[in-house]
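Everything on this sheet refers to the single structure shown next.
Note that one protein chain of the assembly has been removed; the remaining protein chains are unaltered in position.
Letters are used for the chains, namely A and B, taken in the order the chains are written, and counting of residues starts over at 1 for each.
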Amino acid sequence: MIKIFRTFLIVFFFLTQNSFSEVNKTDLIKVNWPFDGFFGKFDKASLQRGFQVYKEVCASCHSMRHLSYRNLGEKGGPEFSKEEVKAIASQFEVQDGPNQDGEMFTRTALPSDKFVKPYSNSNAARAANGGAYPPDMSVLVKARKGGANYVYSVLMGYADEIPSNITLEEGVYFNKYMTGNKIRMPKPINDGSVEYTDGTNASEEQISKDVVAFLTWAAEPHLEARKRTGFKSIIYLLILTILGFIIKKKIWSNIETKV
Amino acid sequence: MSEYSEQEKFKPVHTNKVDGSPYSGVIGWIDNRLPIFRIFKHEYLDFQVPKTLNYFWSFGGILMLCLIFLIITGLALGMHYKPSADEAFDSVEKIMRDVNFGWLIRYAHMNLASFFFIAVYLHIFRSLYYGSYKEPRQLMWLLGITIFFLMIATAFLGYTLPWGQMSYWGATVITNLFSAIPLIGEGIVTWLWGDYSVGDAALNRFYVLHWLIAFLIVGIVVFHVIALHIVGSNNPSGIEPKDTRDTVSFSPFTTSKDLVGMLIFILIFVAVMMFAPNYLGHPDNYIPANPMVTPAHIVPEWYFLPFYAILRAIPDKLMGVIAMVSSIAILGLLPWLDFSKVRSSVFRPIWKQCVFLFVLDFFLLMYVGAMPAEGIYLVLGRLGTIYWFAFFLVLAPLVSRYEKPLPMPQSINEYMDWKKKGKIKTFNFT
Partner (left out) sequence: MDRNNIKEKTTRRDFIYTLTATLGAVGAGATIWPIVTQMNPDSSVKALSSIEVDISKIEKGKEITVMWRGKPVFIKRRTPEEVKSAESINIKDLKHPEDDKIRVKKSEWLVVIGICTHLGCVPINGKGEYGGWFCPCHGSHYDTSGRIRKGPAPTNLEVPSYKFIDDNRIVIG
């Protein structure tokens, strides 16, 4: 009986596994991310570079409305210093008010302010991008099947040679990994799109990896704390389960013999 | 006047007084006025349970634990969540980012909902296999199915609250099921929404109902447990205990065993919650609700998939809805459809295979529910649906009528003896 049941389970998992891969017709590029796995952690330098990429490349179209500048200095993230965070925030202007005269005014952003949005609302964003809405990137990695690998694949999935069965309309680009292989965003990242100050070679791959790492952190800012807590709790529970099992064995040890 | 004087003996006044507590001091004083300590001792320390209970019997306690933690984490989330169409998604993100341990509490609540269903399905399969729904436990079974219905309702309502794409479209699709009701259907849907589409009004009331149903579940669980303590636990042999040779006391025996079961369950739960918190969810729910765009693949949560598959297996809208609802409601008829006097499948070779197939069918339908409703999946879905209903309506009565049960021991004690000697072949999940 157990055998049958086991076979059911194996068959079931095999089938579901199949179902997941079927949706993504093209296999995504798999990257060995430092934040994957049980002990996964973010590479701080990479996150800092990733923020630079976001700021210089993505931020002109994509908002990140759930993030505040202070997050950049928080533990488990890019961990910029307090002064650096202040300096980053002060590069932006935000609207505040109303003041005593009842008027709105602009002031320099503070670390407590949210990331400044490129467009005031989604219709303005659409109008400026030929009808396509550049999605907010705060939780983008969690909102896509395949997560970090998917976003990375899309960034790397632009090709000059377009398959003959695909015809592109005006303002639409070919992408290997996008559903329907069509994307409205022009290729955002090329070799040397940004200039890194820490001497890292700004290749297309490196830039994409950095920005995807940054986006992963943005979507899951407590990832490091979660994995750390998870590991500790599992060790703790294992010990407690073993102790509980020993106690149960002891309590039940003389029950069978009563027969 | 004279009538009274003629009555020589008066009946004593009927009271509920409970003097004579076995405890003294403050506990005794309370116990004589409100006998909770006596009841606790009677029901949870001295209470006799069959000594053959295996780990499948831990799921009652596990479900209780899940329910308590769902309510505690839900309470904490409710302190930060804002049930309005404009703020819901953002308030959930705020919980995930800013609230102290908000990420932990939300992931716990989210995954606990899934694990609540894992436990409840195992609990139901256990009852099916060991015949726990039979005389004298029919009412417990019916209360259990009521709880299951309420769980489905509250899980659905809870899933709408983050107001992501799946929340929104799930709410739209499920509430639209009511429009299948002839004549009044459309009216009911509008009434449910408080609007002409799912929106702010619906979200706000879904939040209130999510709470209400959670507490209704608690209420019915109390009845379910009281009924259990009246009729007693079934056990793998399906034989009622006759004397104390057949039983052990609830504490420390059942408690220590349940504790191990719970710890293993918690271990698995924590592993999933901490290392794959979004595995059981759907990525589209991290996209804010957008009434203009339906996601490409709209799928319910995994625990609804079998019933979703039954809904889609039937080409007619109204019949589909009826089939889906009755696929669960029909469980309630099982005590009367399966009239075999033997409870446990251990002694029912044919019924045992039927139950195994039923479990397989459940997984098959779950798989089909996740797939697009076309081609081979439609065929599989229909076959699965047919077996689902045939299991109750055809197999249960026929097998009870014609099956020849295996020779059975006279008592639980003898059952254990037989098992030891290898005369009975069954699970060893003790």
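Methods note: a residue touches a chain if its C-beta (ideal position, glycine included) is under 8 Å from a C-beta of that chain, and two chains touch if they have at least 3 such contacts.
None of the values given here were measured: they were computed from a predicted structure.
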Identify the residue among A:Ser112, A:Ser164 or A:Thr197 that touches the chain left out of the display. A:Ser112
Which is it among B:Val13, B:Met79, B:Leu183 or B:Ile376 that touches the chain not included here? B:Met79
Touching residues on subunit A - with respect to the absent chain: 68, 70, 74, 111-112, 236-237, 239-240, 243-244, 246-247, 250
On subunit B, residues whose C-beta touches the chain left out of the figure: 72-73, 76, 79-80, 94, 97-102, 104-105
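Basically, only the chains that are shown with their structure count from here on.
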Rounded Å distance, subunit A centre to subunit B centre (Cα mean): 35
Sort out for me which residues of subunit A touch subunit B in the complex. 1-2, 4-5, 8, 12, 15-16, 19, 23, 38, 66, 71, 135-136, 138-139, 142-145, 147, 179, 219, 221-222, 225-227, 229-231, 233-234, 237-238, 240-241, 244-245, 247-248, 251-252, 255-256, 258-259
In the complex, the residues of subunit B that touch subunit A are 51, 90, 93-94, 96-97, 103-104, 107, 245, 248, 252-253, 256-257, 259-260, 263-264, 266-267, 270-271, 273-275, 277-278, 283-284, 286-288, 296-297, 352, 356, 359-360, 363, 366-367, 370-371, 413, 416-417, 420, 426-427
